[in-house]
Structures are given as C-alpha cells and as structure tokens.
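One structure, as structure tokens, below. Some questions next.
Apart from one protein chain that is not included, each protein chain of the complex appears where it belongs.
Read from first to last, the chains carry the letters A and B; within each, the first residue is number 1.
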Amino acid sequence: MLAAKSARGLVAPAVILTAGVFLAPFLLLLAMSLWSQPPGSLMLDVTPTGENYRRITTDAYYMGGLARTIWLSLATTAICAVLSLPLAWWIVRRAGRFRGLILAVVLIPMVCGALLPTLGIVNLIGPLGVLNGTLKSLGLIERSWKLLGTQAGILIGLVHAFLPLMVLPLVASMDRLPRDAEGAAMSLGARRRAVWTRIILPLCAPGLLAGSALVFCATLTAFVTPLILGQGKIPTFATMAYQQASLVLDWPFASALAVVMLAILAAIGALGWAVRQALPGAAR
Amino acid sequence: MMSPHVLIDGIAKSYGGAPALRGATIEIGEGEFAALLGPSGCGKSTLLRILSGLLEPDRGRILLGGEDITRLPAWDRDIGLVFQNYALFPHMTVAQNVGFGLEMRRLSRGETRTRVVDALAAVGLAGLDRRRPSELSGGQQQRVAIARAIAIRPRLLLLDEPLSNLDAVLRSSVRSELRELHDRTGITTVMVTHDQSEALSIADRVILMKDGSVVQAGTPKEIYGRPATAFAASFVGNPPAALFPLPSAAAAGAAGWQPPPLLRDAIRRGGVTMALRPEDLVLGAGPACLPAKLRRIEFQGADQLALAEAFGQPLAVRLGRGETVAGPQIRIALPERPLLYDTATGDPVAIEQLAEEEQP
Partner (left out) sequence: MKLSAVLWALLTGAVLLFLLAPVAVLIFSAFDDGKFFRFPPRGLSLRWFGAALESPEYRSALINSTIIACVSTAISVTAGLMAATGLSRGGLKSRALVELLLLAPLTLPLVVWAIALLQIYARLGISGTFGGLVLAHAVITLPLSVRILLATLAGIDPQMEEAARSLGARPLRAFLRTTFPLALPGVLTAAVFSFLVSFNDVVVTTFIAGARWMTFPVRMYSQLRGQGVDPITLAIGAMIVALILAAVIAGELKFKWSRRL
C-alpha cells in the first residue's frame, strides 16, 4: 500500500489532464452555444441568446438530419446486435485455439481508425469496386448497384466500424456464463431455442445493453464514415456540426449542434442505466 | 525473561476511525518463538505489518534490541517477513528470489551464492535454485519464501499464518519443521495464527489477542491452564472450554443438584460463569454431580466426546475409548477448583474473594 499523499501525487497528472483538457471544454461548450456570430462578421457576440437552438428546432433541414441520424443509429445498433450474438457465442464456445486469431480480426476496425477501413469500403462498394465488379463479371447485374452515396452504403460502413463495440462486451459476458447452465437447462428438457431465450439471452443482457449503448452513441456522433460513404449527399447531425465548425466557421452554431448531440447521448445513457437496473440480477 | 529483544509498547492503529489496535504492549525475548493468536479481526495481522514496517502505527513505539525502530522504513529494518500467500516473485528463479534481499544489500556475488545455497539447504530445497516459483508445489513455494526471509539473516522473523495455505497432511509436518528451523537458526520468530492448536504446539510464548488488545501472554501451559478471561478459556483447547453460566439456587434445587460449597458461594454471588474443559470432566453419580442430558457421542479415535446439555447449556465431556454411557440422564463430576468468570465482564472470579463476600 502507498501513503495517501504519494497516491494523490501519482494520480494528479492524469486527473489534471482529464479534468482540465477534456472535461472543462464541455462546460465552455454550453456557454458558447448561447453566443452568436452576426452575419458577415468574424467577431462573436457574447450576449446569451437561444437563437442557435431556435434555428435547429425550427429548420426542417436540421430536424430532418436529426431524424435520419437517429434512424441510422438505431439500424446500425440492431444490425450489430444480430451479427454479434452468433459470432460472440461461436468465439466463446467453438473457436478453441483460433479464438485469439478471430478476436484479432474483430479488433481490426478498432485499431485501424475510422479512415483506413472506410477507404477500403469505398473501393469495395463503389461503382467500379470489388462488389459491383464481381457481380457484373458473373453476369448477375448489368448496371452498377449504387451503394456509395446512399444510406445503405453509410450503414455498411457504420456497422463495420462499430461491430467490435458490440462483440467485445458480448464475448466478455458470455465468458462469464456458467458453462453448466446450458447443460442444466437441457437436462431439464429445454430445447435449443428455449436455451437461448431463457438462459443465454437473459444472462447476456447486460453485455448486449452495454454494446448497444456504445454502438448507438458512436454512430450518433460519427461524421467521417457518413461524410465519405454518403459522398456529402446525406447529411447527418454530426456531419452538419462538422461542417459548421470547420467549413462554415459558425462556431456558436456548431456548439449548439454539439450540445444537442450531447443531450441525446445523456438521455440514452439515462435510459440504458434505467434498463440495466430493471434487468434481473442488476445487483451483481 | 532478560531484557526483551522486541518491545511493542502501546501500539495503536485505526483505519478510518475504526480501531484495529488499541495500545498493545508485548515483550518478546531473544531467541523466542512467539505466536500472536486470535480470531480474525483481532489486530494480529495489523500488528505484524507494523512490526515489519509496512504500516505505520498511530501511537506507540517498537524497540528491537533496544533500538527504537518505530519510524524506520521496512527496507532498513532487517526483519524477515513470510507472507501468507508467500508473495514470491514469479519472474525470478528460486535463487533470484532468495538472493533478492542480498542483492539489495550489495553483497558480493560469491557471498550471495553461498548464502542462497545455505538458506535453500536450511529449508530442504537444495538443488531447486534454477526453478521458477510456478514450477513448485505450494509447500515448496512456502519454503522458498522462508529461505528468502532468512537469507538476509534477519534480526526478527515474521510468519503470517504460515500453515493456512497448506493441506492437512502437510500442515503437521511443516509445523515441526518450522520449530526445528527456529531451533537450528536461533532467530527470534513471531508467528501470526488464528489456530490455537498451532500456536500451543509450536510457540514458546502465546500472545492471545482480541479486539485490538492483548488478552493474555504466557507459555502455552499458562494459556491453557489459567485462562485470563472467559474468552481465553473459550478460545483455547480442542474443543475449547464450554462457558456455563451457573443457574440460580432455585433452579439447581429443582433439578436435584446440590452444588459443592464453592459453587454455592458463586451461585449466591450471582452472575458467575464456569469454563468447563471436556478433559476436566468425568461422569459421576450423586446429587453433588451436575445433572445433564446426553445428546450424542462423537467417536474421535483416541477417545470419545460426550455432548450433553445441562440447564439448557451445551457442554462436552471427554470419555475414554472404551467407556460406555447409560443415557439419556447423566451426572457430571466437576473439577475441584473450576475456572470461574464474571458473566458480564469475563474477568476471573477469585475463589478466596467468594468466601469473603460470604461474610458481610
């Protein structure tokens, strides 16, 4: 054990970095979202005004973008959950000595960053890409299947980028499943389907919930993937904020868009927490 | 005892307001094997950590060979510590583990080598020096931990629950090996244990602790024969003494018990508890013997234990191997001078004092 004084000294640099450089800007953001930038001026008007928020809530462009973003996030989360459940179970129960190798494959989107896999997806689903090229040479289609610049294309990219966020918590919670639980259920007469619905899914619910929250939040705030795979034609809330901050340079308005995203995430977090409390075995 | 080798003087320590030690004072003589005995939470482990220098006391002093080491950091104390879980360094070989303390003392390579070999030989592990801890059995790991602690030629050797992680078969052999090692090396040793039979069988002196204070310190015979409190009586012995609150005179009469004069005085005083060791009791007959109901007989190999109940209180009587009992109503002959304690405080009640109280 360390003396409390030296422990505090050891923790201090990390706490200062995180609180000072990471958390403090979030507070400033709230203030900055109430400022305004008069048209044609580079000076900021710091008298508090709700104008930025009024603009977001009344303009169909932004509300439509918000609705599209939430829809994309929900779809991504659902697809990730459906793909992850069998994969995670297979990793935990069947992979054996290939487990490490397969987990390394699962980690790929995480360790390659947002950009490099997206670049690969462009060449995969583009009009002259691998997918269309293959289908055409097999004679299955005549004209290219348009994925780039559509919501479907964005969905492919988002699912790929955030699948690990769902698989890893699921693998962790399936690892904790008592190995004999399935056998016990079967010895009591449960068929495969009942084993899944009555034993595996309930016990994995916390992992599934954690993964869903992570994927949803990551999707909601992603802008690199939607911007590139949507080819700028499909604005989402995060790409709008990015454009306001880095191209239009209306920083107060970008701040307001960011605050709205943060509020949605806070609501999702609260909802996730409430569901977690309601799950059986919440006390564990 | 000569001037003590170790003097623990009024050591107190609390964790966030909860006292773990309330001013413990203990003397340990040069070359002694002492056991700190007590139930979990009695402060014995805290005291061991304070002795080793890994924990600072709130109050009190520690003197080692006359020198005040209270503020001396662990690394300057020359006190060997064997952890309960051994805390071997898994990334070092056995020889590197044992040589670690010597390396810290900047001993020459040759001297280190000699001392490592000696220490390993002393614990019976000669030739295993290239192994890793993970390649050893639990018993061997413990020997490495002991060798590591004695290689620095400590002024004091501390053993934290040395037998608790061993299986029952190993336990009794390690017990006598520990004692033999102590006798060979002559290192003053303090062992922490919650197992009274361990403490009684190995140690020269047993220090019994409870709730952060020393209850009694003495030779195993003293601790067993003259327990200082009702708790001491009920903690030591296998099985320990049964605490038996004396019934009222009316209840005794109703049950047909005519207690001997001494107990009559005690019953008159009221609030007196007898501590009854099974081996001090025999079956008897007649109104002077305690009437009891036999519940069950446990066969224990060398002898038998009759579990009985008198005045609603459980107690046990040790019987010979061949002895038979006609139950369920039995009579138990009490020792001539039973151990008597005040029921409320647990303090001993002197027999002479009872006689005095008789005459107002």
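We take it that contacts are C-beta pairs under 8 Å (C-beta built on N, C-alpha and C of every residue); 3 or more make two chains touch, one makes a residue touch a chain.
Computed from a prediction, not measured in an experiment: that's the story for all the values here.
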item: Displayed partners of the chain not shown (whole complex); value: A, B
item: Of A:Ile56, A:Met174, A:Cys217 or A:Ile234, the residue in touch with the unshown chain; value: A:Cys217
item: Candidate in contact with the missing chain, chosen from A:Ala181, A:Val195 or A:Met261; value: A:Met261
item: Of A:Ala185, A:Leu208 or A:Leu227, the residue in touch with the unshown chain; value: A:Leu227
item: Among B:Gly66, B:Pro90, B:Gly256 or B:Gly286, residue touching the chain not depicted; value: B:Pro90
item: Residues from subunit A at the interface with the omitted partner, ascending; value: 1-2, 4, 6-11, 13-15, 17-19, 21-23, 25-26, 28-29, 32, 83-84, 86-87, 90, 94, 100-109, 111-124, 126, 128-130, 132-134, 137, 160, 163, 168, 171, 192, 214, 217, 220-221, 223-224, 227-228, 232, 238, 241-242, 245-246, 251, 254-255, 257-259, 261-262, 265, 269
item: Footprint left on subunit B by the chain that the document does not show; value: 16, 52-54, 73-81, 83, 85, 87-91, 100-101, 104-105, 148-149, 152
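Criterion: only the chains that are shown with their structure count from here on.
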item: CA centroid of subunit A to CA centroid of subunit B, Å; value: 59
